[in-house]
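Take this structure, written in structure tokens, and hold onto it; I'll ask about it next.
Yeah, one chain of the complex is gone here, protein chain that is, but the others are all in their spots.
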């Protein structure tokens, strides 16, 4: 790791490299071509690869996702950009009933090597319709893989993996993270991260924190506070893939710390966090010295008002509190 | 309870009664009028209430759900029938972004008293696209209420409540259960069941089983086997509402039995069952003598082949095994 | 001859000049083989229906009986390397595309020898070797997928055409609109074939559609629209050829409206009480197979005996398929987790 790049640039590089590597890869979505992407993730791609491979669409999420699925079924490698995953709800039938089931329903005759990517989660005062962490909709569904990188290096390595993966991958980024910077491998270094592999981003022995995507950064802040102010050392597991999720890494960490908090950005009920927490509670029952703590958004549609939005979203302090609760717990 | 009716008839009666009680109630959906409903739940309603209140639609789930939402916003009381909840995915944007958020986004000026109902779950050899238990998609979302009755009496009492509820209610039935019979209150007895209230359908002290909808019936079979063959007495909690869910009833039962198995029909990850299990594991940590057991569908798209379908779905034996595991568990 | 009878005669007649065209372009043998395909489909569906009643076939089973000329006429306007995609009433398309009837029936029986190893069932038939891409059971859900298939062939500079079948009831789904617009915007060689059998389950088109002339829908996308009598194999074939040629040569989408009719209920569980027997009888006066039988005899291509022989052979094919399916094995329980992913490293439980 020898340079700093933004999360946005990491994704952009991954697209560039993969489109150079494999001419079956193309990018399609609203504003991806002439506008360089609503969040500029696809900047320069139109110039480099031309309008046959970088394709603007009308505002028709179901339609262009379906086109991607049909094209993937014919062995091309579509990357479909969702301007945000709030709008992907409109394409959910295509994703759940077509992409996820194609291989199974065709008895293995067909695959669907599509990547559907774009930002998820809250973006900052966007209100209820535009601030949703909807990964549970995909994590629930067999046939899909779901990846959610939190750092530039992960974003690059994981998007490259996703594009090469023979199965449909839902790849959820974050509006807020696009400008985040971080260490990244050299531009010419071949760098991929396997689907389903978590990353221990910080070692500790007092409590495990399992998280992914944007709130990983809140968790990092929380870890610092916990160390400095409370002398609590957190083992910080960035899940990266939420379907499949890395059971081994979680188990190893929890066996070491015996305490764990699951931190997610979205709503609590029927969520990925609830599922991870359920799995840990069951499979690592004998290793737990405290209930699995949880941090998540409040159970309300996101309000626009800035103070209410902050109140609704999980914050570093919430992680601090949850870890304190988990570590002070006496059985 | 003085008579036996089918689950179908229970729903039909609820619709009749509520449409008589309140002329703002209307029913809309594919085949609900002239065809009497794909599953005949709306039988006779067209004759009774006429085509202004019982309305056939084109095959356009997003569109007619949106019409229902707009009409509900104007203070009518639409009941929207989804031929099955597999097709409701097409209306999910309407349901999640409009119905669920209308009240919040309008700062309380508007409500959305709509009921969206129809069968969910597997129907029997319908294949991957037509055999999904998708309640997690709704349970995840604040602003919605989600009800899933398992018996004729519950179906009737709950649908009446749902129609009267001032908020959007997702009401999920089951193709398989429509012909199930059960005790029901007299036709002229006013009978409603509050949202969010679970029902202990069988008392026991050895283990709690929490379930809802069709697999409740498998759980009943399992309870019999467990009692007869293993002398294990199950406290059987039929959740009935999965958003909100009845924390008090679950807690009381688990505090009594100290062991619990959560049984659901659908996939395991980011599911309602995982969420209930997570909640129990955390909130009742000190009361649990064994990990929370789980029974669910296998993590695959539903195959058509009859033997594979059976293999994929949770069965009574799976419940038996899970309860045995929970009760034999020694800490 | 009474007035009524002469009307019947008129109804029964095929567009003769198209028959001549077909003979010239396809040759007698091919025309006869298309006729045979229609008969085979009908007999296959007879057996499928019977097997359903015997509970050997389960779930939803949508018979194609009455619509045979649509699949046979249209698919025979394609090259072998063109691509076919259809909805859930697709046994006919599968057979017309040359899928092995034994394996199709085995699929309906949920057997491992089925075209998708018992995974898909009646509504989700696939056979990629024959460029037959399903079998899609969410109404309208395959329309953008079809556009995507055409996108892929364009992307590769192939001159293949994608033909997509669906019912008139599917046209109201939003994705029709989205797919049609994008097919036109991206110049995709996809032929959308509406099989208008008048009903979507129990709903007659006019009850839920602002327009009943569905060719009007194409105007909203400046899309070229074609129409044919769906009960006239030659008309379907000739019209489809025009549409396919146009799609291939211009690399543009086209819409074909076929006026057809289904004889049976929507699916095996539908008693079809929403229409009276007279209506069905009336429609049967333009039965696609009967009309072709008459034509073949008129043209002296076949004698009545030949026709009976063809029918017998078709019946045998269908009952052989049932035997095959009966004797085939159900899938191994282990296969439950096959083909969920290309590499299956995990199952969440």
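Order of writing sets the labels: A, B and C. Residues in every chain begin at 1.
Everything that follows uses one rule, which is that contacts are C-beta pairs under 8 Å (C-beta built on N, C-alpha and C of every residue); 3 or more make two chains touch, one makes a residue touch a chain.
Only a predicted model underlies this, so the values are computations on that prediction, with no experimental measurement involved.
Note that the absent chain touches A, B, C when the full complex is taken as a whole.
Of the listed residues B:48, B:75 or B:229, the one in contact with the hidden chain in the full complex is B:75.
Checked against the full complex, the one of B:9, B:42 or B:57 touching the unshown chain is B:57. Considering the complete assembly, chain C touches the hidden chain via residues 172-178, 180-181, 184-185, 207-211, 216-217, 219-223. Residues of chain B that touch the chain left out of the display are 26, 52, 55, 57-58, 60, 62-76, 78, 93-94, 97-98, 103-111, 142-143, 145, 166-167, 196, 243-245. As for the chain not pictured, it touches chain A at residues 30-31, 34-35, 38, 56-60, 62-63, 86-87, 90, 123-130, 267-269, 296, 298-301, 303-308, 311-312.
The criterion applied here is as follows: only the chains that are shown with their structure count from here on.
Remark: the per-chain Cα centre closest to the mean position of all protein Cα atoms belongs to B.
Ranking every chain by how far its Cα centroid lies from the centroid of chain A, the top place goes to C. Centre-to-centre spacing of chain B and chain C amounts to 37 Å, using the average Cα coordinate of each chain.
Chain centres here are Cα means. That of chain A falls 30 Å from that of chain B.
Of all residues in chain A, those that touch two or more other chains are 62, 93, 97, 104-105, 142-143, 243. Looking at chain C, one finds that residues 117-120, 124, 136, 138, 141, 174, 340, 348 touch two or more other chains.
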